[in-house]
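Heads up, one of the protein chains got dropped from this complex, but the rest are sitting where they should.
Order of writing sets the labels: A, B and C. Residues in every chain begin at 1.
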Amino acid sequence: MSLGITIVSHVPEIAAGLPKLLKQVAADVPLTYAGGTDDGDIGTSMEKINQAFDDNSADEILAFYDLGSAKMNLEMAQEMSEKTIHLYDTALIESAYTAASLLQAGVSLKDVEEQLKPLKVK
Amino acid sequence: MSLGITIVSHVPEIAAGLPKLLKQVAADVPLTYAGGTDDGDIGTSMEKINQAFDDNSADEILAFYDLGSAKMNLEMAQEMSEKTIHLYDTALIESAYTAASLLQAGVSLKDVEEQLKPLKVK
Amino acid sequence: MTMALTVDNLIEWINNFSQKVNEHKDYLSELDTPIGDGDHGNNMARGVNAVQESLTNKKPAELTDAFKQVAMALISKVGGASGPLYGTAFLEMAKKSKDTTDLGELFTAANEGVKKRGGAKVGDKTMVDVFEPLAEKLTQGLLEQSEIDEAVEGTKDLVAKKGRASYLGERSVGHLDPGAMSSGYLFSALIETEGIL
Partner (left out) sequence: MTMALTVDNLIEWINNFSQKVNEHKDYLSELDTPIGDGDHGNNMARGVNAVQESLTNKKPAELTDAFKQVAMALISKVGGASGPLYGTAFLEMAKKSKDTTDLGELFTAANEGVKKRGGAKVGDKTMVDVFEPLAEKLTQGLLEQSEIDEAVEGTKDLVAKKGRASYLGERSVGHLDPGAMSSGYLFSALIETEGIL
C-alpha cells in the first residue's frame, strides 16, 4: 500500500509551489496538487482535486488544504474517489512538509498522523 | 501608525501566490513578500526580506514565514530594519489570512495577536 | 393543495433564480466585501449561467436528472464555498426526487446536506439560516416572501461561525450574509414560478 500526498490551495501558485519545497526532502513520495478554480482563478475545483487524486501514483493519499471551502470540495472529491483519502485540518505548508519528510523516511501512516496532531489549526 | 504584512517563503511561487489570497479580503492592507534565495532558488534571502520590509508602505509590519531557516533570515533583517517588525511562529497561510482579514476590518494589533495565538505551530 | 413539481416548472424556477442572481450580482458581491472576499455575486452568476447552459444544451427527461444537472454545473463552476454547498443541496434533492416531488421534503433533504457539508447550524450566519426555516415553511405549505425577507434579514445581527466571515468574529455583526441573500433568491424564485407551489 503506497502513500502519497495531494495539496489543495485556492491559489494556483501556492499549489504548484509547495511541492517544490516537499520534493527537496521527499524525492520518492508521490505528490500531486490542485490549485485554483477550473478557470485558474482564486478558488478550488472539485474536478481538479479529483484529477490530482487520480494522477497520484499512490493508492492511499494524505490531503492538505488551505481554507474551509477547499475542504468542502475535497470532501466531495473524497466521496467520489476509489482511493483511500485522508484529510487533515492542519497548517497547510507546515503539515505537508512534516508528512513528506516522514513518508520519505518510511514512517507509518499512524506515526505520521501522530506528528500531525499538534499542527491542527482549523 | 499603519500596519502591514510581509510574507517570507522558501519558494518564490508561494511567496508571490499568498498575497493574492490575502488581497481578496484585505485590499487596503500593505502587503509585500520575499521568496527564494537571491538566485531565485528554494531558500530565503536576508536581502530580499529587507527589501520587502522597505517596500512595505506601513511602518509597523507583521511578518510570517514557512520554515525555521526563514526565521533566522527574518530576525537578521528585523535587527537591521528601522521599522517595527513583529514575527509570528504561526501557520504561514492560515495566520497571514487571519491577520489580513482582521487588519482590513481595522482590528488593533493586540486583538490580531490574540487571534493568532491558537495558530502557533512552530 | 400543492401543485406538482415537473421538469418544466423546475426549469422555469431555476431560470427565475438565474435571472435574480444575474440582476443582483453586484449586490451579492458587495455583501461579501466587508465580511468575505467580495466574489459571491460573481461566483453565483458563473454558476447559474453554467446551469442554464447545461439545461439548454440537454433538456433533462426526469426530475432527478434535472436536479443533477443543476448540481454538477454549480459544483464545477462556482469556485467558492457556495459551489459545493449549493451543489450538495441540489444533489440531495436529486436523490430525494426518486421518492417524492414534495418541495418540503426535497428542501429538508437539501438543508440536511448543506449542514453536513459545511458543518453549520442555524444561527451561524450562513445560508442554513435561510434554508432551514424555509424548508419548514415549505413543508407547512406556508412559504411567503415576508418569511424569506425575515430569514435573510435575521442573519444581520448574527456572529459568523462558519466560512470566511467567521474570521471576523463579533465584527461580522451588522452585515447580511451574502449566501443567505442568494438563498433568499432561490426561494423567491420558487414563489414566482406558476404552479410549482
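Note that a contact is a pair of C-beta atoms (placed from the backbone, for glycine too) under 8 Å apart; a residue touches a chain by one contact, two chains touch by 3 or more.
These numbers come from a predicted model, not from an experiment.
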| item | value |
| --- | --- |
| Neighbouring displayed chains - absent chain, whole complex | A, B |
| Absent-chain contact - pick from B:G4, B:G17 or B:G43 | B:G43 |
| Full-complex contact with the absent chain, from B:T6, B:N56 or B:N73 | B:N73 |
| Touching residues (missing chain, whole complex) on subunit B | 37-39, 41-47, 67-69, 72-73, 75-76 |
| Hidden partner chain, residues of subunit A it touches | 24-25, 97-98, 101-102, 105, 107, 115 |
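The rule is simple: only the chains that are shown with their structure count from here on.
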| item | value |
| --- | --- |
| Pairwise touch network: line, ring, star, complete, or other | complete |
| Whole-Å separation of chain centres (CA-atom averages), subunit B against subunit C | 37 |
| Cα-centroid distance, subunit A relative to subunit C, in whole angstrom | 30 |
| Averaged-CA centre spacing for the pair subunit B and subunit A, given as whole angstrom | 24 |
| Touching two or more other chains - residues of subunit B | 24, 97 |
| Residue numbers of subunit C (touch at least two other chains) | 37, 39, 164 |
